[in-house]
Structures are given as C-alpha cells and as structure tokens.
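FYI, not all chains are in this one, though none of them got moved.
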Amino acid sequence: MEDNIVKILEKVKNGEISVGDALLEIKKEPFADIGYAKVDLHRQIRQGTAEVIYGAGKTPKQIIGIVDIMLKNKQNTILITRLSKESAEIVGKAYKMDYHEDARIGIIGEIPKPTGIGKIIVATGGTSDIPVAEEAALVAEALGNEVIRLNDVGVAGLHRLLSHMDEIMSASVIIAVAGMEGALASVIGGLADCPVIAVPTSVGYGAAFNGLSALLSMLNSCSSGVSVVNIDNGFGAGFTASRINHMNLKTEVK
Amino acid sequence: MEDNIVKILEKVKNGEISVGDALLEIKKEPFADIGYAKVDLHRQIRQGTAEVIYGAGKTPKQIIGIVDIMLKNKQNTILITRLSKESAEIVGKAYKMDYHEDARIGIIGEIPKPTGIGKIIVATGGTSDIPVAEEAALVAEALGNEVIRLNDVGVAGLHRLLSHMDEIMSASVIIAVAGMEGALASVIGGLADCPVIAVPTSVGYGAAFNGLSALLSMLNSCSSGVSVVNIDNGFGAGFTASRINHMNLKTEVK
Amino acid sequence: MEDNIVKILEKVKNGEISVGDALLEIKKEPFADIGYAKVDLHRQIRQGTAEVIYGAGKTPKQIIGIVDIMLKNKQNTILITRLSKESAEIVGKAYKMDYHEDARIGIIGEIPKPTGIGKIIVATGGTSDIPVAEEAALVAEALGNEVIRLNDVGVAGLHRLLSHMDEIMSASVIIAVAGMEGALASVIGGLADCPVIAVPTSVGYGAAFNGLSALLSMLNSCSSGVSVVNIDNGFGAGFTASRINHMNLKTEVK
C-alpha cells in the first residue's frame, strides 16, 4: 500500500496527475460494491489460490452476483461454504459447480496443485465429525495443499490413532476435528511436533451443549501447540492450516 | 426396617408394649439430634469401615460435638473432609488426629485392612491435581481398600500413562482425576475394562472456568463405563469406588 | 498386550519371523478400517456380551456396514443406540432386528442370560423419563443383567418410592433416571447401600434448561455413592451398571 502511495505522490510531483485525481486514486475502493455486498478484489491473487464466499444468510441470487464479479476478475477457483442443498441447486444451474452435500461446499473452477511445505492431516474423533472435517479438507485442497484424512481415530480406542503415528509425525499441520469431549486435540497435540488446529464440533448431546464441551476442552488443552477455531468451523481450520503450510512463501520472499 | 416393625407389632400383639409405646418405637429416631446436626447412627457399622464428617461450613466446636457422638457409638475410624488447617489445629487438640493438609482430611482412629475385590487406582493428569486425588485415595483407604497412586500421567505425554498399562488392566476400579480439558478420563476409559470414576478438578485458568471444562469433558466421554462426580469431589469418588470394590459383600450376602 | 510382545520377541529370537514382520505384527491394527469408521475388534468377546453401535450421525448404510463387519467377527448380540425410526426401517430390512422406538434402540441377535452379581434397578421420576430409562434397561439386559423397572417413583410422592424399599435394599446397582429437579438420585442415594448411577434427563421446561437442572442437582447430591452420566445417556448408565454388576468376573480372575 505504501508503494502505491509513493507512486501516486511521484506522479503528482511530476504533474502527471492532478491533486484531485491523486486523492481519488488513493481512496479508490479496492472492492466492487454491489449493494448488498462489497466484494473484495484487493488481494493480489496468486496462482492456484481459491477465493471463498460464506454462503449462509445469502440468497442464491446474491451468491450468483458475487460469483459473477469474481469470475470477471479472473478468479480461478471459487469456494462457497455453508451452501445449503437448495441454494446449491440454483447456483449449480448458473455455473458448473462441484457440490459436496455433507460438507455443504460448492467449488467452481479447478482445484490447484499442492504448493505447501508438507501434508495437512485432517483427523476426526468419530464418523459423525466427518462433514466438518470434509469442509476443512476441501478448503485446504482448494487452497493448494495435499491432505490426508484419518477418520474415526477418537481416544476411546487409542490403538486406532497410534497405528497412524507415521503420518502424524510427518505432517506439517494437523487439524483435529472432534465433538463430545474433544480429547482428540490434546492427545494429538501430545504426540505431534507440528502446529495443531483444533475444531470442536457440535456432535454429541446433553451436556455437550452443541459443541461447548469440546470447545472448552480444546481451549484448555494441556498439550502445547494447539490453537482453536469456532465450533464446526471447518473452513477456518482449513484456511489457517493452509497459511501455516505456505510459510515457505514467506521464507522465499525474505 | 421391616423386621423391626414386625417385631414391634408382635410385641403389641403379645401385650408386651402399649400402642402408644409401639408408635413411639416405630418413630424413634435412629440418629442423635445435637441441635445444629442430626448425627446418623443408623447404618449397621461393619468392622473397619470409616464414618465421614463434611467439615466445610461447620465450626471446630460443631465438628468436635459430632465426633463425640460418633466415638460414643463405637465408631472405629472417623474421616473429616474439607477440614481447614485452622479447624484441624483445634480439633487436633481434642483428639489424636492424623491431618493431611493438602487433601484437607483429618483421620481419627485406625485405617482398616483392605477388604475389597481388588485394587483401586487413583490417577492424576498433573501435579496440581494431587490434593483432590489424595482426598479420594485416603477416603478409599479408610474405607478398606488397597490404593495405587499414578501421578502426572496426563494425555499430553501418552507414554507416561501407557507405561502403566499393567496396573490399569488389573485394577478393579480406576479414579481419574484431572483438570483443564479432563481428557484423562476418556483415555483411561478407552484402555481399561473396569468401572472408571472421573473427578474433574478446578485446576486450570481462563476457559477452564473453575472445573467446568473438565466436568463437561468427562460427562461427554466417548469411552463407555465412565461416570462422573462433582468438581474437586475426591471424597465422592473414593466412596463410590469403595462401594464398587466391595461388591463382593453383595455377592456373599446373596 | 505385554504377553503378545513377549511372544513376538521370542519368535524373532528364534528366527521364526523376520524383524520387519515382527514390527508389522506389533503394529497390526486390532480393528477393521472401513473408511468412515474403524470397527473395534480388539476386545476379547466374552460369551453373551453385546457390542454397541452409536447410531446418531451415521447413515443407515454406514450402520449396516459396521454390522456386517461385526457379524463376520462372530458378535452374538449387537445393540444400535440412538437409532431413528427412519434408519431403523432401513436397517431392519437388512437384518432381523428388534427395534424399541421409545428407547431408540435396535437389537440384532439374542439377549443373553444374566451373569451378574445381582439385580440392577432402573427407577424413573416420572412417566416422561421412561424412554431414557428403557435405553438403560435394554442395554443392561443385552449385557447380561437382570433388570427391575420402577417407574414414576419421583419424590413428589415419597410413599410411591418407599413402598419399594425391599427392592432398593437388595439391588446390586441402582440407576436413577430423572429430569426436572433430579432429586430422585439423592433420595435413592440416601436409602440404598449400593452404587447409584444417576441419569439426568431433558424432561422439563423453562429453567430445566434441557436437563441442566437435573444434571447439576445430581452432581451436587448430598448422598454419598452417587455418580453421574451425561443428560439422557441411558446407554452409559446401563453399560456402567453392568460393569459394576460384573465385578464377580474381576473377583474370579484374581
């Protein structure tokens, strides 16, 4: 941003643009305002990276409008999260879209080749946690990561988890998805030496309080290196894991 | 109780006692009323079993009064739980008492020989959980159980727990004491094949919410066979474990 | 587990198996991985004991897949808990299944003969608690226990409970199922001399907060020997009660 201002100021100095135009330029909105939404076009779009639309609370018409703007701005891959089956059917008529019903994700465009440091593991405590885990896995894949899925490795049967020690030790990031008591995050956090992102799910009943139990459990993990995202927030976990797994970009820049 | 009523009714039939006296007898209070407390003298006191006084919210004077009644009724072992150091000093002057400051337990009389089915394991997630665990262990010992203590076997370092698999597999009851995310109960519950009693502790900070996190975690354990007592309730766990470990008494009676 | 390792090591020493095979053997997974689930085949299956599938959050197809594996591994009795009526109809076409709609339990195979120490009482505070109590009772029966049902013995009419004192005093374990204020557990806990497992239910309205009131009530029971499972967790109570009622197996082993 600083560079831009410098350039604009230099143009002003050189008389290439007027003061008013410069002011306008500085304030020019790096987003497209379509009334109900301001679509962010600001980020320099790197090859193979997906853009994401949060589908909940938006009408299919609004979603289509946002996709339109994005496609016009040359977005290669577009993810729509929290997309209901009903909305997916309407959006799917407007564009060629790959819809994953359990994860409630629609993908328009191509899944890029993995570009990250290593592999991201997405592990679930039980079968019921899979939809949230799939959201994380698909987001991570769409953002250019190789993903390994380890399902149903909850702590009630430790040997199921321990039989995957090799994958766990070689992962660059692990996403631990679990409901009920959410102990999976702590156990993985105690075994692994990479960053662990914990996703509490609303799986469970009674005193699970829709994911509160797993959330508190994960926040209080006695294992170091565990950080937490919102209940059922597969997207957030996948996105954050991808950022960590792309720290090499940071390295290269330096 | 039924037997007693039968005997009284027979005495009435035989004219041995009057109707009024019978009524009185039936209603006769099986406890000693000392104003601020009604001391239960009802339970048939088996050899070697301890009686318990909940010390919190009672003045040393009140505690001494209750102990007096119990001793007069030939109680061999008396436990006073939640006994503050200040109260312990006063009570300790009235009776020879063994006071455990960290567990806040005072014991008057002898610890009986173990009479249960097997051994009770008391395991803690971390060093800070030891006071609550000690309350459980001392109560279990005073009630006639052999106790094994496994400290600092929290899930952040699984190998510390797994190195004690032999003890775990041979226990008759396991008490899992843990704060923070309380995952210990689930992991032990997944390994053991005996009843597991989970004790959440108020160890932790922030979103541990004084034990709420561990409590919810344990209630939502994905491992079967785990039941839970109140936060920091070492006494309840020790007492319940003892009942389970003395199921042989039930067997013998039959 | 130790024995197995010893045997494997001995085979290695004797050159019966290669180092690689030994390693493989040690790590061999004692479960069947069917993608969405890892079916535990590890536990030595004792005669007459049921295996349990948690039906919630699993599709009928997934459930059938898991049952398939279990049957192939000679499981005599299979319980499916939290099984919706819709799923039950589909699963019921694949196998001969006894479905209890109120308790949401499906049973495939035979109910074994009781093998425990004594009888398990399942008591309810009111008529509305019966579905949860039935889950507990059926689970206990499927695990080889004799069960007595005491319905509608809530504390608002103490005489209804007191008229069953004989059963209460002779039980080996009591499961107290109650919603609203959950006082049943404390009252039974004060009367009985066996372990009491309290099951809070979501019965009630307003400040019952979907079972929170009963849960807190039971955790704070002033009666000793009461431990608690999750709200509406009839399965957990039945399973734990069965473990306690089978402490004789522990005794025999010793």
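Per-chain residue numbering starts at 1, and chain names A, B and C are given in the order in which the chains are listed.
The rule we apply is simple: a residue touches a chain if its C-beta (ideal position, glycine included) is under 8 Å from a C-beta of that chain, and two chains touch if they have at least 3 such contacts.
Source: prediction; values computed, not measured.
Since every chain shares one sequence and 3 appear in place, tell me the total number of copies in the complex.
8
In this section, only the chains that are shown with their structure count from here on.
Between 0 and 180 degrees and rounded to the nearest 5, what angle rotates subunit A's CA atoms onto those of subunit B?
With C-alpha atoms aligned, the rotation comes to 180 degrees.
Could you please state the distance in Å, as a whole number, between where the Cα atoms of subunit B are centred and where those of subunit C are centred?
Whole-Å distance between the two chain centres: 25.
Rounded to a whole Å, what is the gap between the Cα centroids of subunit A and subunit B?
About 49 Å, centre to centre.
In whole angstrom, how far does the Cα centroid of subunit A sit from the Cα centroid of subunit C?
Inter-chain centre distance comes to 38 Å.
Could you list the positions in subunit B whose residues touch two or more of the other chains?
Within subunit B, residues 219-220, 224 contact more than one other chain.
Please give the residue numbers of subunit B that touch subunit C in the complex, ascending.
Those in contact with subunit C are residues 1-2, 43, 52, 117-118, 165-166, 169, 172, 193-195, 197, 215, 219-220, 224-231, 235-237, 239-240, 243-245, 247-248, 250-251, 254.
Hey, which residues of subunit A end up touching subunit B in the complex?
Touching subunit B from subunit A are residues 125-126, 154-158, 180-183, 186-187, 189-191, 204, 206-209, 212-214, 216-224.
Enumerate the contact residues on subunit C facing subunit A in the complex.
Within the complex, subunit C touches subunit A at residues 27, 29-31, 35-38, 40, 42, 54, 56-58, 62, 82, 200, 202, 210-212, 215, 230-233.
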